[in-house]
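A single protein chain has been omitted from the complex, and every remaining protein chain is retained in its original position.
As written, the chains take the letters A and B, and residue 1 is the first residue of each chain.
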Amino acid sequence: MTTVAEPRLLGEPVEAYVPKLDPKQVIDLARQAGLTGRGGAGFPVGRKLAAVAATGRPAMVIANGAEGEPGSEKDRYLLTHQPHLVLDGLQLVARACHASALFLYAPPAALEPVRRALWDRRREAVSVRLAPAPSTFVAGEASAAAAAVVGGGAIPADKMVRLAKREMPTLVQNVETLAHLALVARHGAEWFRTRGTQDEPGTFLATVGGAVVNPQVVEAGYGVPLGELLAAAGGPSGPLSAVLVGGYHGGWVPADPELPVSRAGLDSYGATPGAGVVTALPASSCGLRETARIVEYLAGQVSGQCGPCLNGLPRMASALSDLAHHRIWLGMTSEVDRLRGLVTGRGACHHPDATARLIGSAMRMFHEDVTAHLKGECVAR
Amino acid sequence: MRLHIDRTACDGRGLCAELLPELLESDEWGFPMARGSSGVPEELTRAARRAVDRCPKLAFHLAPGS
Partner (left out) sequence: MTSDALWFVGRGSGVISLVLLTVVVALGIGARSGRTPFDLPRFAVNLLHRNAALTAIVFLAAHIISLLIDPLAPITIFDAIFPFSSTYRPFWQGLGTLGMELMAAILLTTLFRHRLGARGWRAVHWLAYLCWPVALAHGLGTGSDNNTWWLWAITMICLAAVAAAVFWRVSPRFDPPRRRVAVRPFEEVR
């Protein structure tokens, strides 16, 4: 069933336990369970592990808990609540791809509980290096994490150039993904598949916030109805106009309680569950203003490397803010569309693409607001 | 072959777009932009290679695939 019931990751804190599995067994388990990355992109874990293992070279493995998304709490919560589960998963992955260096990359505050957990496990001959993550938005991007743990700036790099450099193969996995893998190793792939949907098995952590009574981290199976997720956080605190799913790199969806939160369920809105950020927008707020504020923030989080992103995002932000604040000029909506096309696919990371996608979903979701704003009115109550 | 631009290195002075006008144009800030797809047709591979060689930032690459 796809409900909020019976937490897995959020159950009782567990002690360290790493079953004796060989590399192939770990990869097979991840494959059979259908485990996907929980950091946002949702890439199949088994395939990623197999690719790194196939290089035959010792790899660098990074547990990524950087969580640059301002609305997201779940990685920090997990590291505090279940540090051993994350470390178990990290060790399993390390075994699967003959890792020679293990890192846990997270904001300094979230490293404290991990440090204590590592002290509990001091008898095991495994060394995990703790790397503090800066609190910037793109710090959690995989190549930014890989640069940061070896002492560089936490900024993304060009994927092709990085591969060509033939450095140590690097595997970056979100901390929640690792915790799920640890559970799969304990309970088996079949057990894992008893939650979620056929195509998207398992549970995920959602940070439910915005206009809800008790904002909190919630665990649910993929496909959970949106209304149930919101109810787990105390329910909406008033009438809602829309919900932002997937965080600032996500998309707007209608506040429909029946809407299944899964890739398949959200696809028609151009959204994905992403890293599980679910933010309810009260009907009293203007969706365009909220989006303009987010895009302004995202434009400020550009890492300053790629021309189209660096130049394009501030331009989109100002056009959108003009629209949100009734500074109307001729052709402003088509200019927004043009800029979205101009930045998409033209950065080293997907920051510009995701920003353009968010704006697109806002223009669709709030098209009545757009019409009203162009006439100098607003539909927010 | 297909064109690949390392956006973190490119300075947007537009040299490549001058050398490969068939495949690239400059956007309003000077940064190269593929006209259509980034695939390089057979007859333009030599010109593309020359453009790769001339990029002052070594930001311009030819990658396998289409």
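The criterion applied here is as follows: a contact is a pair of C-beta atoms (placed from the backbone, for glycine too) under 8 Å apart; a residue touches a chain by one contact, two chains touch by 3 or more.
Remember, it's a predicted structure, so these values are computed and weren't measured experimentally.
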Using the definition of touch stated at the top, determine which of A:59, A:155, A:259 or A:343 touches the missing chain.
A:155
From A:23, A:44 or A:132, residue that would touch the chain that is not displayed:
A:132
Which parts of chain B are in contact with the chain that was left out?
9, 11-15, 18-19, 29-30, 54, 56-59
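Rule of thumb we're sticking to: only the chains that are shown with their structure count from here on.
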Any idea how many Å lie between the Cα centroids of chain A and chain B?
32
Footprint of chain A on chain B - complex, ascending:
4, 6-12, 27, 29-31, 33, 61, 63
What residues on chain A touch chain B, complex-wise?
156-158, 160-161, 305-309, 311, 342, 346-348
